[in-house]
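As you look at this complex, bear in mind that one protein chain is not there, while each of the others sits in place.
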């Protein structure tokens, strides 16, 4: 038996023993465990599951043990995921700390910062949010205006962020702030961490066209941020942000694509429209549009699988991540348009004031943001034309 | 009876009497009468028809009588066209002189030029070609390099033109030439007329991807052009060219659109693919693409009809001509793609060396030039974004 | 009948002025937040301006101005998302009642005293010929059984024109939704307008409820659908133009990377392409409205092409508007979402591109 086979056997046994029955069921948005100071566990099982996994370092399996992880190799991590999937085990913890801040600290943080912040993330003790976008700085993120004035011991941060997911629920924020007003646009930004309960921080949720949302506007009015809460050097925040944006892009591009295509779309179409006497969807022209979409989607699934295999092999995706982001989000918009068309008049029934977010109309409207958040499709195309094609 | 009704009755009687039977049949490319010094009439009927119509001024019905026309009003002209269509009468004469040079001279020519050149055009005595594009000046036509050096009595013209239709068959050319090398790009161009038998003129036909073509490359090697053969002032050639380009654009956009859509496409599809037991085209997905196309095409037909009614009402089309050019040519490309798809494997049978130009493959390949000639689709969109939307 | 261009300008300007004041986008937003539907008092004012009688003759209290006039009003409504039962009651039901001699209810709807809705659809896609609802003869009257879906303005309607199969073919019935056996379920819809699902369980109708039967019924229904499609298309042209204009204004105003978005050629070309689509659609819709007023044979074809094309164009216009506005376009605080929702509902209602494209090909023997 190879080491990996051994690892698989052990993992399987441990999961079998430790994963509560309730945590082996399909999960909706409402079942996600985000952790944090004010977290109220949905159930005893949810709490146990987090504790047991965190104790083993398996909330962040590839992070070093010193920082709350388990130091697993890429192969071991894959085995763990496969074994969890085998029993439909839910992820014990999700958070922007795991997805975003963690990788940034591992790459750019000081040893003290890693030892201080990472274990809190791994154990789900502190919930983080991300303060990047501003009302005047969308695609041109580097033009952000939130300023951090050097006051000796601390920066005094003032300004406004937008699109801060769960800012109203988060404990801490990692935030891009202009600390060097004299420097060139990209060189004056620092990457700061601070407590959302600091005096001067306030948040306000944003209502989307698809209904309520986790997004907030976040306001900073002379918030004091101690200087040891900067990640990397002063003025290097843009480098860290770019690193994370690429990371985020891959995640967004990869969202919502089931291998070998849209069961949801196919099901909606069959249920809503029925089939004719030849067993074909009884809206012959819409049927053609669906076929056209499925071809593009299955091809994209192949591309996504290839990208994942590259990542497993330790390859940097580079420009390919912009391709995935662009293609994946544009496809999802098409999928949702087709679902609405297939749903027809019935899909128009929808209550904005009471939208739960999983109705056809909510998903359709929400999908329109996919090609804006995490870098617009236009920005992706510009990146590709420069990075991959060397045009302009 | 109104004057117009009277005109209609007279016209109908005259046409009935004077239009030869042979000239009342559908016409192919090969049946066009272009006229000119070296023209060989296809038949006695073709010659008679031209003579009779020219004598009445009806080869150019709206031109003033003094210049070989009949001075018809817009309404009378429409009636004449309707009455000709009623008996399927062929146009007695087609030429770039009628379409392009005539309108330019009427607008910008001197009285002498009008009296000299226009009647020759009206009677089909001189065949003209148009010398605009150059290898280095495509969409950016104003950057043309063919130069006309001022030599006192005459300009000495040297350079190269491309896409000169029928240059190898034409008697004279109207040509854009840079006569003011010091002036700004758009202000240094003059509009010259000269004989294609002048020493120093040579032509070479261009083979297109769709087979042989009427296009030529045309070379000028120190061609002497007397100074009275300039239209308008020196350096105003660009104004005249722009006037004609708008004119040409409307014609190209209007080409190839039959009212209420593609009988050719519908027929090809039915013949090639057959219908299923429900009477529907037996390629359900292609059927949907055809439906989608027909909707766009019929809508465009309505737009074209509207534009024509505006022209009859004496309105300038302005930016609308760019819309027609863009939409009409892009639609024709789609139509030809669909015809090829419907024709399937059978449509692939085609002999490049022996292409007659009316095969499916020839029409398909030729259509690709529609969105390039007369101003590319990209140029149309740029014109519209500035002229109609005031962007940028 | 054919409007002079000064008449057109006058109708358009009056509609624009009135709606700017009384029914701008904010009015729909407020209506939505207080439960949807429309303002009945405002409808009365619209009726006072003659809008609900544009397709009725003077005996029925109408002003007989034709489909082109209705299209002009609808386009202005589309620009402002103005909510009213104009299309259902003032256009489609009016056409049915005019054709079938229902002059009393015609007069009531023309004056704004009553709302008459059309109950046509039974499936999730528009298939006006797929009718499972039946009306069986019973004495002097009929017994109605069946169900209709997504009856536009059906929740607040005083009467509903129902399509049902009789032993003599298609029947059109004017049904009081207050009758015993009628169940009405008001729907919350994506465009925040009035709509309802209706069920009929052994509803007893007296003889007077029958508006028309057989060929006459089919002709009246076809006429209403034809005008309805063309006027709905005009409303979508209004949506498209408004979205394109707002977007172009935003492109000029919004700066990224130090310059206005309107300087980015990729956006310029997309905006210009959208402009050409809107121009083409505008022409197709105008042709359909005119063909209807002229009683041309092409009216059926053109009204279907107009509906299909206007749906595609409005969808493109709202998608481009949202994408070009970026994140802020996703917020409910901006209006783009409201236009997007309207465009979707309007594209679906009375048949989408697939529906009419299929008809077009069948006509051609394909």
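First chain written, first letter: the chains are A, B and C, and each begins at residue 1.
Assume contacts are C-beta pairs under 8 Å (C-beta built on N, C-alpha and C of every residue); 3 or more make two chains touch, one makes a residue touch a chain.
These figures come from a predicted structure and were not determined experimentally.
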item	value
Interface partners of the hidden chain - shown chains only, full complex considered	A, B, C
Listed residues A:229, A:246 or A:323, member touching the removed chain	A:323
Of A:115, A:242 or A:306, the one touching the omitted chain in the full complex	A:306
From C:60, C:152 or C:268, residue that would touch the chain that is not displayed	C:268
Contact with the hidden chain (one of B:116, B:280, B:308 or B:368)	B:368
Option touching the unshown chain, where A:89, A:137 or A:290 are the choices	A:290
Where the missing chain touches subunit C, by residue	264-266, 268-269
Those residues of subunit A which, in the complete complex, touch the missing chain	260, 266, 269-270, 275, 279-281, 287-288, 290-292, 294-296, 298-300, 302-303, 305-306, 320, 323, 326-327, 378, 380-382, 384-385, 388-392
In subunit B, positions touching the absent partner	133, 135, 138-140, 143, 162-163, 206-210, 272-273, 283-286, 289, 333, 337, 340-341, 343-354, 361, 364-365, 368-369, 371-373, 376-378, 381
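Simple rule for what comes next: only the chains that are shown with their structure count from here on.
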item	value
Centroid comparison with subunit A (C-alpha atoms), farthest chain	B
Distance from the mean Cα position of subunit B to that of subunit A, given in whole angstrom	57
Intercentroid distance (Cα basis), subunit C paired with subunit B, Å	42
Centre distance in Å when subunit A and subunit C are each reduced to the mean of their C-alpha atoms	41
In subunit C, residues with contacts to at least two other chains	267, 353-354, 357-358
Per-residue overlap in subunit B, given as positions that touch at least 2 other chains	280, 287-288, 291-292
